[in-house]
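Apart from one protein chain that is not included, each protein chain of the complex appears where it belongs.
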Amino acid sequence: MLTEAEAAGPPGVSMFDTQVGFALRRWCPPVLGLDAHAEPGDYLARRAELGAAEVNRRFLEAARLNALCVDTGYTPAALLDPPGLGRLAGAAAYEVVRLESVAEQVAAGGVEAAHFADEVRSRIGAWDAVGAKSIAAYRAGLELSGIRPSEAEVTGAAGQLMLAAESTGAPPRVCDEILHRFLVWCAVDAGLPVQFHVGYGDVDADLRRGDPLLLIELLRAMAPAPAMLLHNYPFHRQAGYLAQVLPNVYVDVGLATHNLGHRSPALIAELLELAPFGKVLYSSDAFGLAELYHLGALLFRHGLAGFLAGGVEDGAWTSRDAERVAGMIASANARRVYGLE
Amino acid sequence: MLTEAEAAGPPGVSMFDTQVGFALRRWCPPVLGLDAHAEPGDYLARRAELGAAEVNRRFLEAARLNALCVDTGYTPAALLDPPGLGRLAGAAAYEVVRLESVAEQVAAGGVEAAHFADEVRSRIGAWDAVGAKSIAAYRAGLELSGIRPSEAEVTGAAGQLMLAAESTGAPPRVCDEILHRFLVWCAVDAGLPVQFHVGYGDVDADLRRGDPLLLIELLRAMAPAPAMLLHNYPFHRQAGYLAQVLPNVYVDVGLATHNLGHRSPALIAELLELAPFGKVLYSSDAFGLAELYHLGALLFRHGLAGFLAGGVEDGAWTSRDAERVAGMIASANARRVYGLE
Partner (left out) sequence: MLTEAEAAGPPGVSMFDTQVGFALRRWCPPVLGLDAHAEPGDYLARRAELGAAEVNRRFLEAARLNALCVDTGYTPAALLDPPGLGRLAGAAAYEVVRLESVAEQVAAGGVEAAHFADEVRSRIGAWDAVGAKSIAAYRAGLELSGIRPSEAEVTGAAGQLMLAAESTGAPPRVCDEILHRFLVWCAVDAGLPVQFHVGYGDVDADLRRGDPLLLIELLRAMAPAPAMLLHNYPFHRQAGYLAQVLPNVYVDVGLATHNLGHRSPALIAELLELAPFGKVLYSSDAFGLAELYHLGALLFRHGLAGFLAGGVEDGAWTSRDAERVAGMIASANARRVYGLE
């Protein structure tokens, strides 16, 4: 679970021999009482010895977070819920509702197609969430039109969704452009900022269809509702462009930050080329491995601090402005857009 | 007008908190008699106090230009004409004719469709210009075929253009692939280098269709007529590739240079990866704000100088070669291709 690979490397290839693997070996062993740069075998042995609960506690605490916004829609295995994560981190925890999961639950519950739209809308409207998440990039791709689908279109698509599930016996799986769009509009109507998975992710993401420029029509149409473009690598410059030219677009480079390890400062600097500093957020996209909460936060802090300090050193901006920008990106922008207290 | 955003930021987001905003605060206040890093409010007050004429004079002079090539085709508000700009800058000023504007003027003048092509050709041929500019990227996109349209095709498209204007009451607006191509060939036949808006621009540009690789067929077909790819970010590496493999292609990173502020050295270094040094030009793409003439020139000088000096320091090239390349990119390449005396 260290990288986005779907399987271990072939013989002779270790996933520890990657930027994120080297970053883990540099920064994580000391949290478990080992020396930095421990060998993978020693690290795994120590990790097993401490046990998952203790390891989770240590890394979540080490991440020094004040608040967590957690997408709860992907739980292939037992995972901590937001309150559980928040307790470990000593932080407030908020939920982000995954839109496709709501639709799939409604479809699995045996609703009539004609009532699907109302039921989905009502559940999303009632969800105790600070934001919504769309994974259209993993399914239909990001080339979504800006037009609200009609009730008839949604009913038709919902019927197809349930028919497909019935005929295959598999759980319903939203992968229809109409439904992805419908779900985004449900979130907009519920007053929720909408997160979009963009770019880098596991191989199911089909990166070809994950360029944020494909999403431009929907981004324009949903303004002023906030659109949060997550991850973005290797299209982070394109994302920064959108954050500049569209008033409702916000960006981050979560997931890529820890995967790039020692190269993450270059990534952060590229994101900050066009994106207004009031539109850039921190995220880790940590999932599964507790180490990723720590690495995401640490590498982001180091990368952003280095970027800002370099500018101060070169006289490009003042230390007062640098501190202000750090506060915006590390906390204030997220608090404002998600409405966290 | 500081960035390419179509509107001010949403509450909590200031466009001064951007790379270009920080660059402005670093470099522009001293030109107006303030300390570097002045706060936005103080800067705007001082700017108003001096008045537009004095501010324009100071920044155009500070830019230290020898010659200006000015696209006159976009004038939503009162703007200085090339001679006026040249007087402020103490520089020779040349005109670049915007192709779509000529076509739209001809169409608005009530010509018959069958005479449209001849009238456009004749006006472009007679224009006192050193180059022509195509904004196909803003309208039909850059995927233009390399084939010259036939007279019948142009007549048909011109008829459509005028019919659309008549039926909507709006002024004619060229956005037809046939007409964009026709206009490029008019400029080629008139012996003018053709500038193409590529990549970064305001949100109307639809960056998806602004990748310079889309233009490759037309670029090949129009050789040896010079094709000038402007801006290019974030596709500047693709543009550099085209400048290497096609003998008639030239590139710049105007507009992006000042928008990237402290990051502009990285941009310039990336442009100079594949592009032959004899094919790279300086441009500011400054428009509206006088500050942008100064920032564009200053950041380009600093970025290129740093790039070249770094190579000398590392022993990668000699200081004599560095000075020669600086002269080519900052002046000689443009003088040669545009035929400036």
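The chains carry the letters A and B, assigned in the order they are written, with residues numbered from 1 in each.
As a working rule, a residue touches a chain if its C-beta (ideal position, glycine included) is under 8 Å from a C-beta of that chain, and two chains touch if they have at least 3 such contacts.
Keep in mind that this is a model prediction, so the values were computed, not measured.
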Full-complex contact with the absent chain, from A:G9, A:P224 or A:G288: A:G9
Residues from subunit B at the interface with the omitted partner, ascending: 211, 213-214, 216, 220, 224, 237-238, 241, 244-248, 269-270, 272-279, 311, 314-318, 321, 325, 328, 332-333, 336
Positions on subunit A contacted by the hidden chain, ascending: 3-10, 12-15, 17-19, 22-23, 25-26, 36-37, 200, 202-203, 206-208, 233-234, 259-263, 266-267
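Keep in mind that, in the parts below, only the chains that are shown with their structure count from here on.
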Superposition rotation for subunit A onto subunit B, Cα-based, multiple of 5°: 120
Length of the line joining the C-alpha centres of subunit A and subunit B, rounded to whole Å: 36
